[in-house]
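Quick notes on the structure that follows.
Let's look at chain A:
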Amino acid sequence: MNKSLIENIIAGSYALILHIGLISLFVMGMESKSEPIAVLPQVDIVKATAISEDSVLAEMVRQQEHEQKQLRAEQDRQEKVEQKLLETQQELARKEREYLEQQEQAKIQQQQRELVAKQEQDKIQQLEQQRKVEEERKQQAEVDRKVAEQRKQKAEQERLVEEERKQQVAQERRVAEEKKRLAEADRQAEERRKSEAEQAAKLAEEQKRKAEAERLAAEKRQVEEERKAQIAEADRLLQESLANEQREQEVRRVGGVVQQYMSIISQRVTRYWIKPANATKGLQAILRVSLLPGGDVKQVTIVKSSSNAIFDRSAESAVYKAAPFSLPTDPKAMAKFRDFQFSFKPE
Partner candidate 1 sequence: MKLLKSSAVLLALVWLSGCTNPLATKESEADLQSGEVAVEDRNAESSGIAGENAMGADLGDGAEAQVIVGEDAFQGNELDDPASPLSNRIVYFEYDSSSVRAEDQQTLAAHATYLSDNTNVTIRLEGHTDERGSREYNLALGERRALAIRQILMLHGASINQFEVVSFGEERLAVEGSDDAAGLQNRRVELIYVGR
Partner candidate 2 sequence: MIKSWLMALSLLITLLPWQAHALLTIEITGGSEAALPIAVVPFGNEGFAAPEDISEVIRNDLASSGRFAPLPKGDLISSPHDKSEINFKDWRLLRSEGLLVGKVSSVDGETYQVQFQLFDVYKSQQLIGKRYQVPASGLRRLAHQISDLIYQTLTGEVGVFSTRLAFVSVVNTPAGQKRYALQVSDADGANPRSVLQSKQPILSPSWSPDGERLSYVSFENGKAEVFVQEMRSGRRDSVAAFKGLNSAPSWSPDGKKLALTLSKAGNPEIYVLELASGKLSRVTHNSQAIDTEAVWMPNGRELLFTSDRGGRPQIYKVSADGGRASRVTFEGRYNASADISADGRFMTMVHGLNGKYYIAVQDLDSGAVQVLTETGQDESPSFAPNSRNILYATEQNGKGILAAVSVDGRIHQRLGESGSDVREPAWSPIRK
């Protein structure tokens, strides 16, 4: 449609240009004809003033001949021009005709092409239609198949859901049972914990008390054991001494026992003595100690002060801390320890 419009415009323009060309040809032809007409009289006037009487007739004849000739020539020329114009008009008419024919021809061809195209289009549409139908058919088949499948799946799913639901119910029941069981266990655990904590606290307290009691007891026991060991050792020595009684004097026997106990007591007191840091060389404190039969201190008196009160007191404290002392069972040896002395020296 568009194409034919453009073609029409082109064709129209073509005709217009042709017409313009023809008209201009006309105009030009007219102009070239008028020019010589205007020039001739001017020449005649100038010439006339210069010509003599005698020659006028001859000149007039010549002039008439010349004019005749010129008229003929003019007629010829005009005929030729008319002839040419006629030809040109004819040519133009012919060209116009040709153009119209061409136009007509093109139109027909166009129509034909359109017809063919339409036919082709129809054919394609038809084929397309067929394909679509075929497609739809296929799709339908597919849909049917899918629907069937879905139905099948759905059924399967429902079955599974049902199964799951059943399982869930079972699970929930189990969970509930488990929860219940756990709660019970927690409660029991909590109770147990509580009672354990209480128990632990009690135990800790008990242990602490026990530990303290044990510590004290252990200390006592240690003292006791030491004493016992010392006693045992002393007894052994005593026995030895007794065995040697026949060979040795009673005094020497007792002296040996006493020596042993002195050494035991010395070690013990030294251990308990915290020597003051300001205890300088050369200090000495002598303490007189009287003991009770069990070995406990009855009285401590300073018989020779070190002149350093701190030193004296540290010695006293050491004696008190070391008590009770282990004493020999032998009455004669033990008698020596009822009332005896300590001599404290820093080194």
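A word on the picks: all candidates are chains of the complex that A comes from, given by their letters.
Convention: a residue touches a chain if its C-beta (ideal position, glycine included) is under 8 Å from a C-beta of that chain, and two chains touch if they have at least 3 such contacts; residues count from 1.
None of the values given here were measured: they were computed from a predicted structure.
Peer 1: If you had to name the candidate from 1 or 2 that touches chain A in this complex, which would it be?
Peer 2: It is candidate 2 that touches chain A.
Peer 1: Enumerate the contact residues on chain A facing candidate 2 in the complex.
Peer 2: 216, 258, 262, 265-266, 269-271, 273-278, 286, 288, 303-304, 308-311, 313-318, 320-321, 336-337, 339-347
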